[in-house]
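This is the structure I want to talk about, given as structure tokens.
Left out: one protein chain. Kept in place: all the others.
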Amino acid sequence: MTRIIDAMTRSFGREVPGLVGLLVLMIVGFSLASPQFLTGANFDSIASQLPELGLLTLAMLAPIIANGINLAVIAVANISGLTLAWVLNMYGGPDAGMLAFAAGVVLALAVGGLAGAAMGAIIAWFGAHPILASLAMMIFLKGIGEFLTRGGDISGFPEFVMGLGHGTVAGIPVPMLIFIGAAFLWHLLLARTRHGFAVSMIGSNPKASEYSGLHVKRSITLTYALSGVMCALAGIVMLTRFNSVRVGHGDALLLVTVLACFLGGVNPFGGFGRVAPVFLALVILQTLSSGLNLVGANQHLSTAVWGLFLIAVMVLRSGTPMLHALLANIRR
Amino acid sequence: MMTAPSTQTAPDGPEAIRFEHISIRFGGLQALDDVSFSVGRGEVHCLAGENGSGKSTLIKAIAGVYQPAPGARMSYFGETIPASSPPLARKKGVAVIWQDLALFPEMTVAENIAFDSLVGKPRLVNYGTIRETARTALGKLGVELDLAAPLRSLPISGRQIVAIARALASDARLIFMDEPTASLTQAETDHLLAVVRVLSKSGVAVVFVSHRLAEVLDISSRVTVLRDGKLVGVFDAAGMTQSRLGELMTGRQLNQAVSARDPGNAPVVLQTAGLTRAGEYEGVNLAIRAGEIVGLIGLIGAGRSELAHTLFGMTRPRAGEIRLAGKPVRFANNRQAIGAGVAYVSEDRLSLGLVQQQSIADNTVITTLRAISGAGGLISARRKSAAVTRGVTEFSTKIGSPDDAVSTLSGGNQQRIVLAKWLAISPKLLILDCPTVGVDVGARDGIYRIVRALADRGIAILMISDEVPEVYFNCDRILHMAAGRIVGEFDPRRTPIAELERTVYA
Partner (left out) sequence: MRDYLRTHEGEARILVVLALLMLVLGIASPSFFSASNIASLLNNNAVNVIWAVGLLVVLIAGGIDISFAVGASVVQYLTALVLLWLGGGNWLIGLVCAGVLGILIGSINAALIAGFRIISIIITIATFNALFGLLMFATSGRSIYDLPDWWTDRIGVISLGDGGTLTLPVAVMAASMLATWFLISRTTTGRQLYAFGDNPEGARRAGVATVKIQFIAYGWMGLMAGIGGLMQVNIAQEVVPNALIGRELDVLAAVVLGGARLGGGRGSVLGCFLGVLLVAVVQNGLNLMGVSPYAFKMVIGLTILAAISLTNVELMSRLTGRTWRRSHDQNN
């Protein structure tokens, strides 16, 4: 048992064994409470809700490791979704072809990357506080969206778009596959590439990183640009799932993405954070949500439990050393 | 057991403080072992010791932060007290100015000086009284500052003055200054010394706490030296030299053989001509050959580190030329300098030299990410671990696991990691900025041996320092820098160390 825990810790981070334990406990608990919990239908419902939140959380993760934050994740996702919708509508709406879709996806990703890069540049070159810069970008992008859509939604997409959002491959929903793929890429990016290395270093100490020859400003800009691309991917997935785009869709998820990152052990002071524990945290949040749903609670109660859950985890994490000190005192 | 060869008694009258038989233990560490310390009224006193010698623990005991073991006798201004506490020490007139000053940059000068009047029971603020308090305290120092200016607008020296004024505002009669000159320029240090003289005349005792005391020795009357938590002795400041002090602090003769050698006809690696950056350095001409160690000695503020920053590509010179291996270079940033084979070991290891929170492994490979990348641009775990092993074994650095945070290492081992990360780029020129700051005395020789070994591989080395023995015994040639200019050149084989000390510390 200890060997398994050691192996998990080594390959995925210190947070993982605890989170896995929690997940197992939760699954056991909910299975006992509701016979529907361990069914394919429930798995499907988890797998179809997870990707949006998951992709957005990945987009939030990288800036937090760089000791920043991206409060514009939802806004970037929306504006990218709008870009795709706009391209589809230009090429005939419901009659648009695959090629139009592909072009729209590329354009949407580019718009997301551009919005992120602009935000990153303001942070890196002007030294603006990430909270303020991304907040301003959020307001601005939402503004553009509202201006272009007049507050309404855009719908009327080809059949295959819906198919993408609701289809399955080998029994796994397509959005879930996209999320797993994105998470894996993100893991590679953060844990294995030079850019990921730089992000961690810069997140801990940008000055020392610069003295060691890292291109700090470029890395920060790239971090937000890639975050923007990930937001765009989320926006595209949202479009395929709901078959419509509206500014403000998913706003409630903004702070949940931050919550998921912290739950996944990401250091709030930057420098440390891994995809695997955050992935687990997301699965836990979604399992909690669907489990509560099955025992008769609604989404709002889940939100409350998520918040309380984060408090409990943080208190435990910060309290553990204190508890040890206390116990040591008592023993003495 | 060494006895204290105190030759001079404290000035007449009851002493400012007398602490005797102070012992403090932290877990398994005997931080202070039966140390006695006294300061006369209005005396300027030096408390010297290496890092970890117990200086800070002693100050904290006197300031009431730590309680000494039973058997201690403590008195403030002739009044014996059974136990101390921070409020009691403050009430008795003891103030400590920590190295970080503990001031509030966003608040005004007046509020910083009168801050102690803002603490305690909630009440209304009387800005008139605050300004008056601040003005009176500054008046005692004979200094005028803009009371309404935010503290952040002041240079470090101004902030130091504010910290002293704050101590005076709460009626301090004994002020400890923890490494006060560490970040001051020469002019600022002179100003500080003038202020200390004024204080001393008005009966306020000042204790300088430092391991670098050359600048303050001549206005002090006595020096107390600590080593490994024990009292080495109390000495007259008159006639004390930095090298003698170094021996007392370390308890042994410093690596006494001059190691200078002639580089012969080795190719010139670095050459500068008329290098100038207004306000920092001017008309700097220097040449370093492959395998040569050139010392650059000068007090803080002489422009040494500023010159190093330009050579490392962090700043641009206004005039003059830099040639690297014969070719003129103009670096737009330090990445280009690193690419050209220039490495810089910062004096500020905590915030610039290493990313303290991150692992030993990551800090070792940070300069060579491209080299440890494999297929698809991904960092290869195998190459990385090989590079880390190479870096760590190269200088026999003692580490636990390469995944531990680099902050868990001792100063000497941290500096080995810094050297390893720069050696990995195969530098042509290695600039060492005060390479043994914060490195324990026992570990310094190890660093010097590494530096010599690197020179033997043909690396040109520029060793910046403000300690004469450091450059004297470890460099082939010594340049003296003062007020931004190179004002003298010395060969350790021909110049006696005393002459060099006289020149530099004059």
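Think of it as A and B in the order they're written, each chain with its own count starting at 1.
Keep this in mind: contacts are C-beta pairs under 8 Å (C-beta built on N, C-alpha and C of every residue); 3 or more make two chains touch, one makes a residue touch a chain.
Values in this document were obtained by computation on a predicted structure and should not be read as measured data.
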- Query: In the full complex, which of A:Leu141, A:Leu164 or A:Val283 touches the chain missing from this view?
  - Reply: A:Leu141
- Query: Which one, A:Val16, A:Ala47, A:Val87 or A:Ile122, makes contact with the chain that was left out?
  - Reply: A:Ile122
- Full-complex contact with the absent chain, from B:Val125, B:Ala238, B:Ala319 or B:Ala381: B:Val125
- Note on the structure: Full-complex touch with the removed chain, picking from A:Asp6, A:Glu159 or A:Asp251, is A:Asp251
- Extract the touching residues of subunit B with respect to the undisplayed chain. 86-87, 98, 100-108, 111, 115-116, 118-125, 148-150, 153-155, 157-158, 185, 187-188, 279
- Name, in rising order, the residues on subunit A that touch the hidden chain in the full complex. 71, 122, 126-129, 131-133, 135-144, 146-147, 150-151, 251-252, 255-256, 258-259, 262, 268-269, 297-298, 300-308, 310-311, 314-315, 318-319, 322
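Quick note on the criterion: only the chains that are shown with their structure count from here on.
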- Task: Determine the centre-to-centre distance between subunit A and subunit B, using the mean Cα coordinates as centres, and give it in whole Å.
- Result: 45
- Going by the contact rule at the top, pick out the subunit B residues touching subunit A in the complex. 314, 334-335, 338, 344, 346, 351-358, 362, 366-367, 369-370, 373, 377-379, 421
- What residues on subunit A touch subunit B, complex-wise? 188, 192-194, 197-198, 200-201, 204-205, 207-215, 271-272
